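Yeah, one chain of the complex is gone here, protein chain that is, but the others are all in their spots.
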Amino acid sequence: MYNVKNIFIFFITVFLISPVFGAGTSHPDAYQLNMRKGVTDISMQVYDLHMTIMIICAVIGVIVFGIMLYSLIFHRKSLGVKPADFHESVKVEIAWTVVPFVILMVMAVPAARTLIAMEDTSEADVSIIVTGSQWKWHYNYMDNDVEYYSLLATQPEEISNKFEKGSNYLLEVDRPLVIPTGKKVRFLITSDDVIHSWWVPDFAVKKDANPGFINEAWTKVNEPGVYRGQCAELCGKDHGFMPVVVIAKEPAEYANWIQEQEEISRSARIEEQRLLDMNMDMEELMSVGERVYQTACAACHMPNGEGLPGVFPALKGSDIALNNKPKHIDLVVNGVPGTAMPSFAKQLSMKEIAAVVTYERNAWGNDTGETVQAKDVNAIMNGI
Amino acid sequence: MSTVVEDIHHDDHHHHAPTGLKRWLNTTNHKDIGTLYLWFAFIMFLVGGAMAMVIRAELFQPGLQIVDPNFFNQMTTVHGLIMVFGAVMPAFTGLANWMVPLMIGAPDMALPRMNNWSFWILPFAFTILLSSLFLEGGGPNFGWTFYAPLSTTYSNDSTALFVFSVHIMGISSIMGAINVIVTIINMRAPGMTLMKMPLFVWTWLITAFLLIAVMPVLAGAVTMVLTDKFFGTSFFDAAGGGDPVMFQHIFWFFGHPEVYIMILPAFGIISQIVPTFSRKRLFGYASMVYATASIALLSFVVWAHHMFTTGMPLFGELFFMIATMLISVPTGVKVFNWVATMWRGAITFEIPMLFALAFIVLFTIGGLSGLMLAITPADFQYHDTYFVVAHFHYVLVTGAVFSIIAACYYWLPKWTGKMYNITLAKWHFWCSLISVNVLFFPMHFVGLAGMPRRIPDYALQFADFNQWISIGGFAFGLSQFIFLALLIKACKKEGEEVSAQVWDGAEGLEWEVPSPAPYHTFETPPVVK
Partner (left out) sequence: MSKQPQTTQPKNNGKLIIRLVGVVVGMFAFGFALVPLYDVFCDITGINGKTRDFAAVYENIEVDKERLVTVEFITRINKGMPWKFDVEKRRMKVHPGEMHQINFFAHNPATRDIIGQAIPSVSPGTAALYLNKTECFCFEQQPLEAGQKVTMPMSFYVDPQLPDDITYFTLQYTLYDVTSTAEVALNRG
């Protein structure tokens, strides 16, 4: 039945088959066993704590299992041993209560120290408001005129296995967060809808984003580089698809980047003002609108506009898309509180909102023939 | 599995016991109800396991191949709910029903009719829960921990069905717990003082108190979710002055004692099995009782270790870190006591002992990873990753589930009067042991490498380990069908007859009644010296 020979054959077979899986397709970090050290002083402390407790646990395990193994081998009935009859010992019980207790208290000291270090409330050099929403992050630099959304950049075709997956599959975004190295960066974390959690393993920063409440975390990055993390609290269907990417640049480079971004914001605002006086034609609206729809709306409302019954409403043939233009614009601009429909006022420009609403009112046989212009969107957004 | 032979074993009663469906629907007999619970739990284990197979099939490779993310979330949610409330808890309750009266020399449970209801509302509750999966929009998809506002504002209407089914499960558990306490306190045979009770009875007594203390809290949490969603309250809604983090406090105040509810009876089972097969009395009986009670008490003051990343003040984080670390002390004591029981015993390796030994090693691994999680700053890197998934599956699968399997292998001959097929049992053990470790051990690694929980798709560096994990998962799932085959053969009464004692070295009142145990036992209480 089961004997040493059969067990041996079993394992050999397993090992022989194993190269079939993942042959030649392994990621360079494929078999990573341990936590990373990270790039901040705090992350190194956390790594040290992790190693310490892990080694303590491993040692305890080896000792206990070693004793057990000894017993299983040498205290077997088949060896003809007679069982002893001791069944209690107050001394021994006290010993193995006190010794673990002491080990734990010793362990608690460096842990508490790191916790206290993490609570550092000294003034920060850069403060960024991080807002989680379904299913993206928003970054707002408090002391500069820079704010933007950060969405997953991996193409849907990679996810649905039509294209080959890139090396940063699911860990890439269109606009990463950029912070300076060597400076204390403070994150003020909150959420627009459900609980999310902002996590960058290389910084050992993980903080929940609670709707209506603000949480604080900070980091000071020692090395420039790109650092990738993920949302760490179940937040709905695309919880696995809202990564965090942070680029840490040297302070001078960071300052340049900020200037560039502020310039981009300024020009975008001027452009938008200009657009308010212009009218786009149906062709342009439909083409821009379709592009926006596929990127920003199709995930829930589906490329064919039919939505998901019971979860995401259909736009094809919908009463609002056919008969209520102001309401339609309002829904896209402001979202619907208490549902998964977000407000797109900050995420899309007025031109893009005008285009996508036009598209929705004319695609899939909706055919209202209506157009929506940037100034119509402005009217809803700003009451003008 | 049935122990009733309708004619011969009916003692003083001059009526015939009902047969067929009526027997099972109306039974107030603790053995029958135990059997019902155990079969129900096993069926639920297979159903929940099927959901795990869907999860592991999707996670076999990066990319979305089999299910969409919303359905994946439903699978993870309902897998958790079924395993916790439909498999582990009813299985332990079934074992309590079967064995507690036998172990204390009582003729039945104290409240036999309530006992029947405690069981029969369960299939009803799970029908409600499982049917919600087939509704338009699907079933609950917010994790078994159903945090607000994902479960309130952002969920669909099937949440109501989820809430009602949890209410019913809670009522079942509370009634069962009341029954256990009253039985143990009131119906012990003369001479059986509390400190002479078998450990399995002690652990169930303490577990029953935990159940009564915390199931109402779950009922409260789930009701608040219902009212926030449907009746305009704002317990967990900041706009109305509420707080989503408060949900987590309330839930985990239930949740943490809940996981001890799921492990204390396991400790009791191991404490029965190890002495039998070591031919030696349990080491440190009194200390085992005190350790169990300390664990139960401490379990009330550690809940926020599930919430370290929510933005707790420093003193809160320190307190919960220390309290959580402390709870490992009495747990360690229990492990040491089991090893000391084996030490210088005369050990044999029957099937129940194999599972019990696997429990001791693997549960300890799970407990040690739990100790790592207790270290708050390190937890910031572990929280909501597969490291946590590895931890709780070690303590729940190789812990609680292995102990339930061990208990079945230990007591099955008493229930059926026959020894089951040892060959099948050995295959079941070795296949389960190997596959369960292939399944859960690599989860430690991907968790440390940064893979979050509850995601249907992952970055490429996690792919290789995930493939191994999925293979382990499929193998573990298949292995349970060996157990199913064994159980069916056992129910058909195949195998050699066994004596009342069954196992050389077994001690306790349950081994003094014939095998199979008669329908009514201890109608006259035995005297315990």
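Order of writing sets the labels: A and B. Residues in every chain begin at 1.
The criterion applied here is as follows: a residue touches a chain if its C-beta (ideal position, glycine included) is under 8 Å from a C-beta of that chain, and two chains touch if they have at least 3 such contacts.
In this text the structure is predicted, and so the values were computed from the model without any measurement.
Asker: If I consider the whole complex, including the chain that's not displayed, which of A:67, A:247 or A:381 touches that chain?
Answerer: Per the contact definition at the top, the residue touching the missing chain is A:381.
Asker: Quick one: say which of A:246, A:333 or A:372 touches the chain that got left out.
Answerer: Spelled out, the listed residue whose C-beta touches the missing chain is A:333.
Asker: Which residue among A:213, A:257 or A:364 touches the omitted chain?
Answerer: Checking the options A:213, A:257 or A:364, the one contacting the hidden chain is A:213.
Asker: Touching residues of subunit A against the unshown chain: what are they?
Answerer: Against the missing chain, subunit A presents residues 121-123, 127, 129, 131, 133, 142-143, 188, 190, 192-193, 212-216, 326, 330, 333-338, 341-343, 380-384.
Asker: Mind listing the subunit B residues that contact the chain we can't see here?
Answerer: The missing chain touches subunit B at positions 232, 234, 238-241, 243, 245-246, 311, 313.
The rule is simple: only the chains that are shown with their structure count from here on.
Asker: Let me have the rounded angstrom distance from the C-alpha centre of subunit A over to the C-alpha centre of subunit B, please.
Answerer: Going by mean C-alpha positions, subunit A sits 32 Å from subunit B.
Asker: Flag every residue of subunit A that touches subunit B in the complex, lowest number first.
Answerer: 1-2, 7, 21-22, 25-36, 42, 45-46, 49-50, 53-54, 57-58, 60-61, 64-65, 67-68, 71-72, 75-78, 81-89, 92-93, 96-97, 100-101, 104, 107-108, 111-112, 114-116, 118-119, 134, 158-161, 165, 167-171, 193-195, 197, 199, 201, 204-208, 210-213, 215-216, 229-241, 308-311, 338-340
Asker: Could you please specify the touching residues of subunit B with respect to subunit A in the complex?
Answerer: It is residues 62-65, 68-70, 73, 135-138, 141-143, 147, 149-150, 153-154, 156, 237-239, 243-245, 278-287, 309-311, 314, 317-318, 321-322, 325-326, 328-330, 332-333, 335-337, 339-349, 357, 360-361, 364-365, 368-369, 371-372, 375-378, 380-381, 383-385, 423, 426-427, 430, 445, 448-450, 452-461, 463-465, 467-468, 471 of subunit B that touch subunit A.
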